[in-house]
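Here the complex is missing one protein chain, while the rest keep their positions.
Let's turn to subunit A:
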Amino acid sequence: MLLQMDSITKKYGEFSANRGIDFSLRAGEVHAIVGENGAGKTTLMRILYGMEQPTSGTIRLNGKEVSFASPLDAIQSGIGMVHQHFMLFPSFTIAENIVIGNEPGAGAVFDRKQAVKTVEELCEKFGMKVDPQAIVSSTAPGVQQRVEILKVLYQGADIIILDEPTGVLTPLEVQELLEAIKQLSKQGKSFILISHKLNEVLDVADRITVLRDGAVTGVVDKHATDAHEISRLMVGRELLELDRKPITPGDKVLEVTDLSLRGTKGKPVLDAVSLSVRAGEIVGVAGISGNGQSELLQLISGLAQPDGGRIAVAGKDVTGKAPRDIRESGLAHIPEDRYVWGANRTATVMDTGLMGHHRRLQKSGLLKLKDIRALVSGWVQKFSIKTGSLETSTQYLSGGNLQKLIVARELEQGTPFLIAAEPTRGVDIGAMETIHGELLKRREEGTGILLVSSELTEILKLSDRVLVMYEGRIAGELSAKEATEEKLGLLMAGGTLQ
């Protein structure tokens, strides 16, 4: 056994993040750790990487007991970690980013040529292609991910920890990454993969450890399990089957005609986009982020103004109107970025939850605090939002819990039209199930929903129709029946369907 972690326990005051976790890793193995938010995955990895000290428990590397006081110790023992958010210097070249910390050269002189050569050899050896001279900021997320892995390999890692590595990648890049992981494991490298995407885990991992509430609920072999079993181990109960009842769509609740927005570099951000959403229909918008989806939503909700075209919500022309007026015409909006648009960090949970409802829950200008408290605490229960109290400052909510609060707030507006942008970003499986269930319930009640998501599985699961955006245009439309991940992936990458 290459690595053995025995009964690792980590306590923060009263709270146990890890409770007696056993974990092992063989040489050349890909071992995935899955679990919901707060299950203790990241804590365990931080302990292994020397960023945290365990309250009790031992770590053995090749049979010898070790303890890491800092990541430097871990790196020297051959453990490398690629963090969820890339830690690269964007304005430096790939080669410079990879050799940092152990630069070739004599004395104070940095040998750039040698660095490039070293990186080229590294790429050759591990079969991962990058251009060492390219500036990092000009490369795609998939390339940056490879740079992170090469950096870890350059440091001589044999055990590589990947924390949610596919979050920002396109489907094609995900495939390439999984392929690279398989290749490297054949060459003897071992991987610990933290993820919540079960299909990726099942594709690449040899074994899967499932955590729930800081404890191991199962260690399973890839060949002896399926997504169903893993999610049951993660959630601790059976997941409900979502069923999308057939529904006859009603009137148009959103009609966008020839919407255009000029970009800064002459290329249009939105180029004559037309689409509509009917009552009782979920229309999914797929696309690699940065192809105009964010701008489309901002124009529809009045947060920015178009250069051309018309927008009608619930039959009313709202082109050029303020967000307030559009909301009053019948829009609710789960925003893409919860911290920029969705919350006031310094306000209380109750205040953040109140937005949009505050004009309703009043009597001659005075807020009905009792009703508001009842409303928000109802959401806290229904979506099991973990918060100290309603007076807790919003900034102390975890991302997933804040997302649940925002979703509850916007669902509750009771409007005929709803924008759901990345509605389950960063939430765990249990909450995802609740949110998906609620969206479908709204649909049955006759709400028209425009769903924008970078998760193709989510789009395919919920949508009646799927639109694909590519370079500011609608590149294609597929019905729920026609849509598959392959077809969508092709359209998203700028291809066409024969």
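Just so it is clear, a contact is a pair of C-beta atoms (placed from the backbone, for glycine too) under 8 Å apart; a residue touches a chain by one contact, two chains touch by 3 or more; residues count from 1.
Note that in this section contacts and distances are computed from a predicted model.
> The complex has one chain missing from view, so what does its UniProt entry call it, picking from "Simple sugar transport system permease protein", "AAA domain (Dynein-related subfamily)", "Gluconate 2-dehydrogenase subunit 3 family protein" or "ABC transporter"?
Checked against "Simple sugar transport system permease protein", "AAA domain (Dynein-related subfamily)", "Gluconate 2-dehydrogenase subunit 3 family protein" or "ABC transporter": the hidden chain maps to "Simple sugar transport system permease protein".
> Considering the whole complex, which of A:347, A:480 or A:493 touches the chain not shown?
In the full complex, the listed residue that touches the missing chain is A:347.
> One chain isn't shown here. Among A:41, A:197, A:278 or A:404, which residue touches it?
A:41
> Using the touch definition from the top, which of A:113, A:186, A:228 or A:359 touches the missing chain?
Of all options in A:113, A:186, A:228 or A:359, contact with the hidden chain holds for A:359.
> Using the document's contact rule, name the residues of subunit A that touch the chain not shown here.
So the residues of subunit A touching the missing chain come out as 37-43, 84-85, 164, 167, 301, 303, 322-324, 327-328, 333, 335, 339-347, 351-352, 354-356, 358-359, 362, 365-367, 369, 388, 395, 398-400, 425-426.
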